[in-house]
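Can you keep this structure in mind? I'll have questions shortly.
Missing here: one protein chain of the complex. Every other protein chain is in place.
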């Protein structure tokens, strides 16, 4: 049976792509961010996952407002990205895991998740850059299954619903007949707001409390808040923490808090990073 | 407060468009089908709905497999159709009811339906032809909200899930601040199978039992069956009866059985027609 | 994906079929537009190559054989648009798949009245 061996949650911003392309990882501005990934890479080398389920949000590359899904799951043979409008360098293609994609889709629809299935799908920086942070040589040693959550168009799914989605993904992986080691990678947040007079808003207190909550006794703590309240507390794009909730939920009730990093700012974003393992 | 004044469920097939275009309504082949709509038109003239929520399935016009939603809701200012590949005449555009669309979307996402929102949307014969059967002059006296359910790509949503969707649409309409009279129009089915060696399969016993169930004490009778079982009993396209279930569910526990028609065949399809009112 | 009991004469378009038929269905989806239908008719082989159909799919298209198209991963909803190019109606399609004449197939439908 397939097994979730761990989950990584991280922030994403397009500027990371620029920093990688220009080799700025050790510049004083970027060092505290990039160095945070060293222990993760160590862990990946030791644990060698076979598949990554990437829970992320599209930033207007694959989806426009004509067809905007709440939850979409990729089922393509390969996934590529694009320059997204500002010419960021594109990364090598990712190989899909179509049988696992369809198993996830079958399981989730059975559990009354109203998915949009994507048999062709562009993946944006929220997908590609965290992968490049985990595997800097960009020779992906894994296949992938993209799971995308809408944060572009309100209403976005509630934190409660995203938690349930993550739980169902956990059950789906556990019921998969293959023997793959699965990593869940959730990308987004933490607090930041790009638009409006409140641009530059960051909420360190909330972020730290949120990170604590995920590895504590009440990992569903953040699900008490509505989408509107989460925007108020974390910024218009801080709502991307929904990816972290779904990711955490795949791991079950208790987890091992393996590693954390938190750094302000990368671009306009409070950057968080966590590695969790399911508690045995 | 807005109010659902009734629901019509009907079959759809592209050939109806050809019959209308050629004025064949009184040909012996088509007469038993078209005449069935006379009492419905009478009722519409008496009750004058303001808005129609059309629950239908797309046949590969608006959605391809690259982005295939389980449930999608239109939120466009206008909806047009297209020739769909075989040159059927296109009908006058339909005016959307965007405020009601967004109210439905807000309500349904709040209730954990994972919708795809469509701010631009082509509507196919499953939407346009039933409208033309209700209003043959094609001067639509109503605004519309399209709700589309996937029957193209398995897994399709379960009958249970479609029932719940309909219930939630009923609650959403009831909570809408406007004073519109709302008609629900569900289109699809009844038993038919276009593809495979079993093409031409029709199951009259099941269809009649299903129609009875909708106005009886156990309107959820058909929700006991899985999607696979429904295909077995009603054909690969007979599964479109999901639209009827969602439509019926908008009306609440008890309904008045106002009118029914059933005729075999139109094209390869067993054609059913029902008009129900919520019981007061 | 395929653990459910078979329904005779019936292929459920599930993930397995979808993976098999993507190129074929994408081509058929393009036939929603008249310009594309015309382009196909003008150069069938070139059009199929453009969508990357495999040999099984191309042969089924050349043969206009619906059962073969389904076996090659075709989805009924998209295949209908291919059939439309040749003015085939659903009774033509039904007759072809069941090995009946069109009149026999129509009679079978009427017989379902019981």
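By letter and in written order, the chains are A, B and C; residue numbering begins at 1 in each of them.
The rule is short, and it goes like this: a contact is a pair of C-beta atoms (placed from the backbone, for glycine too) under 8 Å apart; a residue touches a chain by one contact, two chains touch by 3 or more.
Here the structure is a predicted model, which means the values were calculated and not measured.
Across the whole complex, the hidden chain's contacts among the shown chains comprise A, B. From the options A:130, A:155 or A:272, the residue with contact to the chain not on display is A:155. Listed by residue number, the positions of chain A touching the unshown chain are 13-15, 59-61, 64-65, 82-87, 152-155, 193-202, 204, 228, 231-232, 236-237, 264-265, 267-268, 270. The chain not displayed touches chain B at residues 75, 77, 98-99, 101-103, 105-106, 119-120.
Going forward, only the chains that are shown with their structure count from here on.
In terms of their C-alpha centroids, the spacing between chain A and chain C amounts to 39 Å.
Distance between chain B and chain C, defined via averaged C-alpha coordinates, is recorded as 25 Å.
Centroids built from CA atoms put chain B at 37 Å from chain A. Chain contacts: chain A has residues 105-106, 119-120 touching two or more partner chains.
Contacts with at least two other chains are made by residues 14-15, 18, 22 of chain C.
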